[in-house]
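Missing here is one protein chain; the remaining ones are kept as they sit in the complex.
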Amino acid sequence: MTTTTQRPTDPARTYAEHAAPLWQRLVLTRETAIIALLVAVVLYAMVNVRNFDGPLTLTYLLLDITPILLIALPMTMVIVTGEIDLSVASVVGLSTVLVGILHAGGLSIPVAAVLALLAGAACGALNGFLVAYVGLPSLAVTIGTLALYRGLAVGLLGTKAITEFPDRWTDLATAKIGDTGIPLVMVLVAILAIAFGLLLHFTSFGRGVFDIGLNSEAARFTGVDVARTKLILFTLSGVVSALAGIYYVLRFGSARGDNATGLELQVIAAVLLGGVSIFGGRGRLHGVVAGVLLIGVVGSALRLEGITVNVINIIIGLLLVASVMSPSVLAWISDRTARRNPRASRPTDAPLGVGQKEGRNS
Amino acid sequence: MATAHADAVLELRDVSKSFGQVAALRSGSIRVTPRSIHALVGENGAGKSTLVKIVAGVHRRDGGEMLLEGESVDFHSTAESKARGIAVIYQEPTLFPDLSVTENIFMGRQPLTTGRRIDRSAMYDEAQALFDRLGVHIDPRRPAEGLSIADQQIIEIAKAISLDAKVLIMDEPTAALSGVEVERLFTVARSLRDEGRGLVFISHRFDEVFALCDQITVMRDGQYIDTLTTADTDVDQIVSLMVGREVGDLFPKTAAELGEPVLQVRDLTMTGVFHDISFEVRAGEIVGLAGLVGAGRSEIARAIFGVDRYESGVVTMDGIAIPGHDPRSAIRSGMAFIPEDRRKQGLVTQASVAHNVSAAVRSRLSRWGFLTSGAESRAAGPWAGRLEVKTGALDMDAATMSGGNQQKVVIAKWLATDPRLLIIDEPTRGIDVGTKAEVHRLLSQLAGEGMAILMISSELPEVLGMADRVLVVCEGRLTADIPRAEATPENVMRAATRTTEGVR
Amino acid sequence: MSETSTRPASSPPEHAHEEIRLVAPSRQSPAVRAFNTVVRSREMSILLVLVLLVAAATAKNPSFLFSGNGWRDLLLTPSILLLLAAGQAVVIITRNVDLSVGSVLAVTAYLTGRLFIDFPGIPIVVVALAGLAVGGVLGLVNGLLVSLGRVPALVITLGTMYIYRGLVLTWAGSDRINASDLPRGFLRLGTQSVLGIPVLFVVAVVVVAAVGYYLHAHRGGRELYAIGSDPDAAVLYGLPVRRRVLAAFVLSGALAGLAGVVHAARYGTVSSGAGTGIELEAVAAVVIGGVAIFGGSGTVWGAAIGAMLLVTIDRALPILGIPDFWQRAVVGVLIISAIVLDRVLSARRTRKLIEAREQS
Partner (left out) sequence: ACGNDAEGAGGEGGDGDVTITMLPKNLGNPYFDTSTAGAEEAAEEVGASLQEVGPQEASPDAQVQYINTAAQQGASALVVSANDPTAICDALNEARDAGTQVVTFDSDTEADCRDLFVNQATAEGIAKVQIDLIADQIGDAGEIAILSASANATNQNAWIEMMEAELEANHPDIELVDVVYGDDDDQTSFDKTAALLQSHPDLKGIISPTTVGIAAAARYLSESDKKGKVALTGLGTPNQMREYVENGTVEAFALWNPEDLGYLAAMAANALAAGEIEGEPGDTFEAGRLGEYTVEDDGSVLLGDPFVFNADNIADFDF
């Protein structure tokens, strides 16, 4: 039942739902590979890295990756549509600055936070508008807004760093659930993760997101509102980035223009490591979560070994390259063996991918 | 004239090729002699394009033999086959939109001045010469972007003949061409033959095959069936060889009694594209939209369905005006639109059959806002079955299907929405007679069930055979509205070309 | 509705002129054509912005242009970005991108220092060549991964950006090259002028001109455009896609390597953090310069002017009285308006082409 027959077939034809048995579809995936790798690394660290099994490890690990994890959720959907958002870290910076200034201006933290979220939404919406309705390539647009939003953050706060925040709130950011050592903020993260997971994989909106990534013109002909979908996704990306910014302020108790500089690359690295295709149309959220955790665990273990930023950089880089190389290497091998169709398995023949459909026509 | 005994310039023996578990080509054989035009015919998915791509070096064969002028060859890249004097026109035009048409033709082999600088003016002159030979008026310096499909095909042809190759292979070059352009192409092809080259011509239009070719090789299901000399065979024999069974009437049109107007279009206008388009389609009626390629028929259809915007005019379904530039409300109002380019517009080829077939009805399938792939498959299965889509399982990618099968998937997808109006653009472009008859039967059956159908087609026989009423578009304007009884090839063509005397 | 027949309304003259320029350039005289390709080009529009900017800054403070330093810095400061932009432009024209240039720059900048320290009296030329070579090798790695591995350049070079940076951090550690470690001659190169034009600027311009000429007038160059314009078609066409893409990355790497040497000469001190974040500036310069981010169109001259503009803005703002904290914001606005402009122009072009088609 797993082979296509070219025979002319009898009219009343029925089909198998799947070409491959269940276990294959579950086990032979990028996501499973990443999760397996994650588990392996954790086990290895448990045994070989001093203090990795300590109670503080989990807490700090989760606290550290929270911003990346948060932003990775909308970023995944953005990349699945074949677009990309490089401005997220700048939005984080901007929102920390806003919270700082507004709070210093006498507003309560919740009010300041809400305003910051609105600002984040605005930033995201601007990206979305330029990409979806003006039809600009998101890579270029968000390189621009990366500079713009960071510039606003630095410009607004100038030399100062606002560091006066009520302990009540700063403590909340690092509070733990009971004595589990798991940060309270993880509840929020979990809720959002589930929400995004359902949205992407179990709604027709999510199906539309994948269609856009694979063939946005066909999606349009099928009644998917491509522009609106992208606007929504970029706006989500802005809001969640602002949320991460609020967390940033509260955790570090300091609002600075240069907060979270360079975070966007870590997020994208994690998302791609999680098995999302930069060309769009492919990826699953649980893989992304695993990717973020993997980067966090590796970093934490290496730091415990007293290894500093440079080696960690190298390893993140290697992970990233390996993660994207692996499928094409496999394809290349089966290419050699089964002499597969080159064009079927050749990403580089496809354009750089980031929103190229919009980039070309429309 | 060619004789089958002359030694072949290109010969394939039992060549095979599989993509994963899909056996695209089982035993492809063909023997092309110089001074002859050799037709390659077969149903969709018979393996014609695959065979072509193996000769071109796009794919590498898994087995079998390929002889070029008697010596065995195995191309790793299209560059190699080119270097050996094989020119190919692929089924889909492959142009570089940002570059001038001239650069598209001479890329990689531009004439050089001393100092290896490209000699642009010489290049443009050569291009001009080519176009003159093809009798077309395309400015050699204009960008390829914005060319009509027909002109793109012309550029491909110019590209191929400029190579002055020993073997010229054309994979459905005429699919997008109007009669005039086809004739010009044939003239060139014949002169190339008489220069002593071997040509391979792939087409689903038998009139063309018989008008042009010396031999005909028939393929079915990736297998070589037979090679006949055109002189001593006829359409019926070819068809039965191709299909392996008897096909019934090609245009099984049953007269349906017309109901209320379903679609009404009033003064639809988009500057530079179409102007003052007004017509209506009644329940049970098949309205044919005829005209030359590039007349703007597809554009009109796209505007009605809402994928393109229009400046002024009204579109109403069952008397209710629907907002412009909004496919969703068009679908909600009961419209379905099967576009002309199924790979780019009709399907998400890298998605599964189930995903594609259920794409237009997803929102209805979701429960409490949630959608599962199980629900998709359950909805898709019956429709795929009704259209006899050839696929192993519902989660196979549509990419692995041949044109005909992909078209069936697109039709299934739209029938699943249970539409009141079906707009179908080039329903049988690049589709074999077998499937063609099926599609036509389906259309008239749907009309019989009271569905309103707007059918765009560049094939006159199809329009005349299927339509209750023929609307003719010329340069973005309706130039005729002819009832079935009075429609003849002559009056339709006259309306289609009325204002185009002198232009091309 | 019976037979209606009217000819399409003939289009207004200037519209027709526009149309000829697009679909029938041959009907124009070569002079007009040359005028159109050069004067009506994107390059010109940015050049105009640049000139206006310099004019404004000079009006505000004459020393911006009319002091020895002012003139020198105007040309000297962009030199590094010019080199990077030239390489980046070539890569982007092939519908790829190279984010690793900043890290490559750091590697060769530090290498430069080490060479002068470890081999006293080593000729400057040798050092420059070493920079080119090492950069080229690092670029080759990118190219191999991208073209043979069939992996998106954005991801690969993002990865190698981390890796190369990590390498130089490991190599240099906290060590840093100081001016006193570098030979006077080399340092002087950083500011020397011939006929009032800084040497480093001359180097950059020569590179840009050479690359631009190759892209415009040689087969290889045109093939780069073809590949970027439609990679699938390029494969079917039988163009040496992999080789060309590989070459593009090697070039980008080599130029980044050269930029590293220039960086050392100009700033006289090198730390492992050199060139952090400059990769985005390079991409921005290219985009501002009118190279389509998805390849196939644009010129290296455009990218070069974009680089000049980007750097000059940075220097002009304080003079125009905008506090330097706002510089990045302004740069952001600039990038966005540049691509919006491009979109508007190309949309207009496409629409005209379509209309022209419908009217023929």
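By written order: A, B and C. Residues from 1 in each chain.
Convention: a residue touches a chain if its C-beta (ideal position, glycine included) is under 8 Å from a C-beta of that chain, and two chains touch if they have at least 3 such contacts.
Since the structure is predicted, the reported quantities are computational estimates derived from the model, not experimental observations.
> Sort by label and list the shown chains the missing chain touches.
Contacts of the unshown chain, counting the full complex: A, C.
> For the chain not shown, which residue from A:R13, A:R228, A:R282 or A:R303 touches it across the whole complex?
A:R303
> Consider the whole complex, including the chain that is not shown, and state which of A:T170, A:T203 or A:S326 touches that chain.
Residue touching the absent chain, from the options given: A:T170.
> Specify the residue from the set C:A24, C:L280 or C:I319 that touches the hidden chain.
The missing chain is touched by C:I319.
> Considering the whole complex rather than only what is displayed, give the residues of subunit A touching the chain that is not shown.
Interface with the chain not displayed, on the subunit A side: 50-51, 53-57, 60, 63-64, 158-161, 163, 170, 174, 248, 251-254, 256-262, 299-300, 303-304, 306, 308-310, 313.
> Across the whole complex, list the residues on subunit C that are touched by the chain not included here.
Subunit C touches the chain not shown through residues 61, 63-64, 67-70, 73, 77, 169, 172-176, 178-180, 187-188, 190-191, 263, 266-276, 314-315, 318-319, 324.
Here is the rule we use: only the chains that are shown with their structure count from here on.
> Could you tell me which residues belong to subunit B and also touch two or more other chains?
58, 97
> Going by the touch rule set out above, which residues of subunit A reach two or more other chains?
Residues 342-343, 360 of subunit A each touch two or more of the other chains.
> Could you list, by residue number, the parts of subunit C that touch subunit A in their complex?
95-97, 145-147, 149-156, 158-163, 165-167, 169-170, 231-232, 235, 241, 245, 272, 277, 280, 283-284, 287, 292-295, 323, 325-336, 339-340, 343, 347, 350
> Sort out for me which residues of subunit A touch subunit B in the complex.
1-9, 11-19, 198, 202-204, 206-208, 210-211, 214-215, 217-223, 225, 281, 338-344, 360
> Quick check: in the complex, which residue numbers of subunit B touch subunit A?
18-23, 45, 58-60, 62, 97, 221-222, 244-245, 305, 307, 327-328, 330-331, 337, 339, 344-351, 353-355, 359-360, 362-363, 365-366, 369-372, 374, 377, 381, 384-385, 388-396, 399-400, 413
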